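Everything below concerns the one structure shown next.
Omission of a single protein chain aside, the complex is shown with its protein chains in their original locations.
Labels A and B are assigned to the chains in the order they are written; within every chain, residues are numbered from 1.
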Amino acid sequence: MRGLRTIVAAGLVALGSPAKAGDPIKVGALLAVTGPAAFLGAPEARTLEMLVEELNARGGVGGRPVRLIVKDTGGSPEKAISFARQLIEEEQVFAIIGPSTSGETMAVKAIAEEGKTLLLSASAAEVIVNPVAPHVFKVAPKDSFAAEVIFRRMKKMGITRIGFLSSNTGFGKAGKEQVEKLAPAYGIQVAVSEVYDKAATDLTAEVTKIKAANVQAILNWSTEPAQAIVLKNVRQMGLGVPVFQSHGFANVQYARAAGAAAEGVIFPAGRVVVADALPAGNPQKAVLEAYKRAYEARYKEDVSTFGGHAFDALMILVRAIELAGPDRAKARAAVENLRGFVGTGGVFNFSAADHNGLDIDAFELVTVKDGRFVPLGP
Amino acid sequence: MTLELFFQYLVAGLTYGSIYAVVAIGFNIIYNATGVINFAQGEFVMLGGMIAVSLHRFAPLPVAIAGAVAATAAVGALVELTCVRWLTRPSVLRLIVITIGVAILLREAALFAWGEGVRSLPYFTGDEVTALSFHGVSVSPQALWVLGTTALTVAMLAFFFGHTMLGREMRACAANRDAAALCGIPTRNLVTLAFVLSAAIGALAGCVVSPITYTSYAIGGALAIKGFTVAILGGLGNGAGAVAAGLLLGMLESLSVSVLPTAYKDVVTLTILLAILFVRPSGLFGGREASRI
Partner (left out) sequence: MRGRRHLQVVVLAAAVAGVQLATLAAGKGFFLTQLTMSAYATLVALGLSLLMGYAGQVSLGQAGFFAIGGYTSAVLTTLDLGGHRGRPLWAAAERLGLLAERPDLFGGATLSVAPWAAGVAAVLLGAAVAFSLGVPVLRLRGHYLAMATLAFGTIVSSIVVGTQAFGAADGISGVPPLVLAPGLRVGGGAADRVENYYLAWGLVALAMLLLSNLIHSRAGRALGAIHGAEDAAAAMGVDTGRMKQKTFVLAGVMATVAGVLLTHYNGGIGPSEASVMKSVRTVAVVAVGGMGSLWGTLAASAVLNFLSLRGYFGAYDDAVFGGILVAVMLFSPDGILRGDLGALASRLAARRKSPGEEA
């Protein structure tokens, strides 16, 4: 009798950790659900909630349910810092997804590292993963890839002189840096470069300046509604040149908002926005279609790449826990060694030196036709 | 800069300037009736656009706009009834702070009701790419609608205040409230009417400009600041001054883009505001007023 009990007890001890086997895995999220970055954070929050429900309905991760704790930072780095400390020290979350913006991510990078908590950021800035901090990863692709994909196409179209507009956010700033750095390599001259305020409601003046410079194409780099406004301003001014946008355009509400002015716009995007039009053999197609169907059915709005980042961050985390068990150090190493993970943003290949995991193929050139996103052919 | 480009900047400036002018006129109406600067004026513009977009889902455009104007006017009345009417001799400080709080509440309510996305009414005539061309200057027909609506609003208000009994009563109320009350004028109701009127014209402006600028829950704040810059520039309480000042500011802002980085467009407006406040708070066209020591 005693022997049996001992064996069972030993077995239980071996199976469980100090926490009981059924204890939920706490996953924190720092997202800008309201405030100026809400177009990033709100879809991200919705995606996470949807996914966590699905996961728990299927029994959770490794038999343990997932408990999601979302903190709305409103896009404020100060709140991000306060909530990060709260999540790490008080809630002792297993990992943190987010923040939504680069400014917030940089503010909490050191805190996450000090607290030895995995941080999977949905924002784009290069400095998040360069220099590499062991616990900090990002799932959004590099801006330089987006720029290069655009320039490759421009070169193919014989464009050598462009007008460039960007917003005064970190995203716009980073894009401007990359564009100005990479354009000469493709034989492209940036004749005019204007920075506008993120809340700008009219860009006629800036477009007028570009019109005066006789450019062959216009490139706009921002994530704000200004992306739609600039399209209208350009077309209303009778400028017929091709208009390129950054990957910040990857939410079809902007195409709808710009209506007829959005026709023919070219931009790089994660394949989630053209999931339906992908060829059958594409490795991402299954994942993308599943996400798109579930999200659109539940929330009655179109998917965007932003929500996709949250999807990727959570599913990468889940995969790591499945591979390595609910041990923080092991999960971290598992993320770092993850190869060939198919997500919405692309196929991820992490390594100790590369905490982003995506390469230039993550981007697909997309255009707008009849108000819908379709892949741009070769 | 070629003449063509200059006119292009000018047209853009006039379009925006007329929106600022309408917001400023709204400020002036309430200021004249109560001596209060209603910081929530920008939110009325926002509400007009947002409500109209929602109504347009089930109703044709003119009905949607009329409904939005009526609904926002009702909100204006509600604000006055709950937050202003029953206060006895409130200090300026207290009223300023109350209207700021109301502005925040209206904005957050809009966020709660409609989410964070941007929305707009369809173009009244034409669509996103149509443009009328005059000698190399392209203008969207919607800009003409904005200018036309502003002109119509100003004309109607001028008629109202100048030639109707009710309008004259309101002017009496503004000139000297106690005397007007002694004359049997229902001053308290006229204050409510002032709010209703301001909210209505703000809402109309919000509807007509939404195809160009898009509406979202957060646009009220910046509009309010521009609006009272214009109101002060034109002389607080001076309707015609507000129109002139609005158009002027719109053009200055637009032209400033050709020389300064765009990101500082707002700084230009605000510096003008500070300069006016320090040097000549009665504005360009306003009369002398006990606004300074």
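By our rule, contacts are C-beta pairs under 8 Å (C-beta built on N, C-alpha and C of every residue); 3 or more make two chains touch, one makes a residue touch a chain.
All values reported here derive from a predicted model rather than from experimental measurement.
Only one residue in the set B:97, B:113 or B:175 touches the chain that does not appear here, and it is B:97. Within the whole complex, the absent chain has one touching residue among A:110, A:185 or A:329, and that is A:110.
One chain is missing from the display, and on chain A it is touched by residues 33-34, 71-72, 74-79, 81-83, 85-86, 89-90, 101-104, 106-107, 109-111, 114, 125, 127, 131, 168-170, 172-173, 195, 197-198.
Where chain B meets the omitted chain, the residues involved are 36-37, 83, 87, 90-94, 96-98, 100-105, 107-109, 112, 221, 225, 228-229, 232, 261, 263-264, 266-267, 270-271, 273-274, 277-278, 281, 290-293.
By definition in this document, only the chains that are shown with their structure count from here on.
Centroids built from CA atoms put chain B at 38 Å from chain A. Residue ranges of chain B in contact with chain A, taken from their complex: 1-2, 5, 8-9, 11-12, 15-16, 111, 115-120, 127-131, 133, 138-140, 212-214, 216, 218-219, 222, 254-255, 257-258, 261-263, 265-266.
Touching chain B in their complex are the following residues of chain A: 34, 36, 38-39, 42, 168, 194-197, 199-202, 204-206, 208-209, 211-212, 225, 228-229, 231-232, 235-238, 253, 257-262.
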